[in-house]
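Up next, chain A:
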Amino acid sequence: MSGILVVAEHRNRALANVSYQVLSKGRQLADQAQMELLAVVAGSDVDAYAKELAGWADRVLAVKSDRLEGLLAEPCQKIIAHLIRKIKPKITLMGHSSFAMDMAPSLSVELGIPLATDCIDIFWQNGDILVTRSIYNSKVNATYSFAQSETVLITGRVGEFSVEEGGRQGQIEEIEFDFEEESDYKKFEGYLEAEAGGVDITQAEVLVSVGRGIKDKKNLEMVEELARVLGGVVSCSRPVVDYGWLPSERQVGLSGKTVQPKLYLGLGISGAFQHVVGMKGASIIVAINKDAKAPIFSVANYGIVDDLLKVVPALVNKISELKGKTE
Partner candidate 1 sequence: MYELKFNEDECLSCTTQDCLTRCQYMDIDRDTAKAEILKIAHGEDSFVLHDCVTCYACEEYCPVNNHPFYLIVEKQEELDVPPLPRPLIRRGIQTGIPFRGEPDIEEINGQALDMGVFSDLMYLIQGRLFEGLPVISQDPRKMFHYFCQLMYLHYGRTSVIKERLPGIIQTIAKHNVTEVICFHDECYGTYTSYCPAVGIDVPFKAVHLFEFLYNRLNELKDDINPINLKVAYQRPCSSRLSSDKHHFVRGIFELIGAENVEREYVDENALCCGGTIQGQRREGSRKRAADVQKRNIEDMKNAGAEVCVFNCPACYTTLGSMVAKNGIRPVFMSDLCRLAIGEKPAGWR
Partner candidate 2 sequence: MTLTDYKYGDVIHRCFRCGYCKFPINWMDVNNCPAYARFRMETYSCGGRLWLTRAWLEGEIEWSDHLADILYSCTACKNCEVKCPLSFNIDILNMMIAAKGEMVERGEVPSPVKEFLENIQRQGNPYGTSRAKRGEWMEGTGIEAYQGQEFLYYVGCVGSYDTRGQETARILGKVLQKAGVSFGVLGNDENCDGNEVKNLGEETLFEMLAEENVAQFQGLGVQKIVTLSPHSYNTMKNDYPGFNGEFEVSHYTQLLQGLIRDGGLDVSGGYNATVTYHDPCFLGRWNEEYNAPRAVLKSTPGVQLVEMARNKDGALCCGGGGGNFYIDLLGGSADSPARRRVREACETGANVLAVACPNCLTMLEDAVKAEGLEDKLAVKDIAEIVGEACGIK
């Protein structure tokens, strides 16, 4: 009976946001109970993920196999079942994603252990683990305890747990796993991209976001160019959508999408609350605005007070130049 096991998942060469959320929650629970936090990540190429996960977990179990491409639930279940039997963690925790919905019930049956899904809170009480779930169409919050079991399975609601800083240096263990049989029902074919033209700004690592400061639709060209050299995607604030310069799926903010890119470049965006609500989770925020008093500077990590129409071409040139050097 040792530790808490968090199952990390990934898609399209990135760890899923929900994994950071449950990892943060797992860290908190482990610290409270003075337990070890383990993270497991399975896939065809997991080195980068493992390094990332080590920021939170005491130990990262990295399972590598070509069979695991696309993170299919069936093979994963075999691995996780194996690990639970071996490690006997007090709790196995994962995000309530479609992946977890696919795997967790079947895993629970296979091992004969209790499962609580879509939990909005998880906490210790007198040494027991309890969970809160929202029932009756979200009208009632119910607290549950588990049937006697040495290990329990929990999935946590997406977006419910805030991501805390990691900053640890956990150790990484590579684990070999032999799949005994080949009787898989599902096969990974490949990722389907969103419909042509459609861009999912919530998945982008770099967002170049424009506001009304762009002045004219034709100036979008230089912004597209900047996004291209940065390997990012163009998003925008609401007025740009109102003018019909960009489609509404590119809108960031209260009435648009909530984004968490690694780099968010805000160009000519004043930073009204409605917009900031949608982007403040970005790792690094850079703002360019003529108005030094624009509220966006209060959330930005870096700021440039100038006309974006002057700055952007200069940036494009400089970045292209730097990239030219490295390539």
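Selection rule: all candidates are chains of the complex that A comes from, given by their letters.
Quick notes
The definition used in the following text is that contacts are C-beta pairs under 8 Å (C-beta built on N, C-alpha and C of every residue); 3 or more make two chains touch, one makes a residue touch a chain; residues count from 1.
Treat the numbers as computed from the prediction; the structure is a model and nothing was measured.
When you check 1 or 2 against chain A in this complex, the one that touches it is 2. Per the touch definition, chain A reaches candidate 2 in the complex via residues 120, 134, 137-139, 162, 212, 238-239, 241-243, 248, 254-255, 270, 272-274, 276-277, 295.
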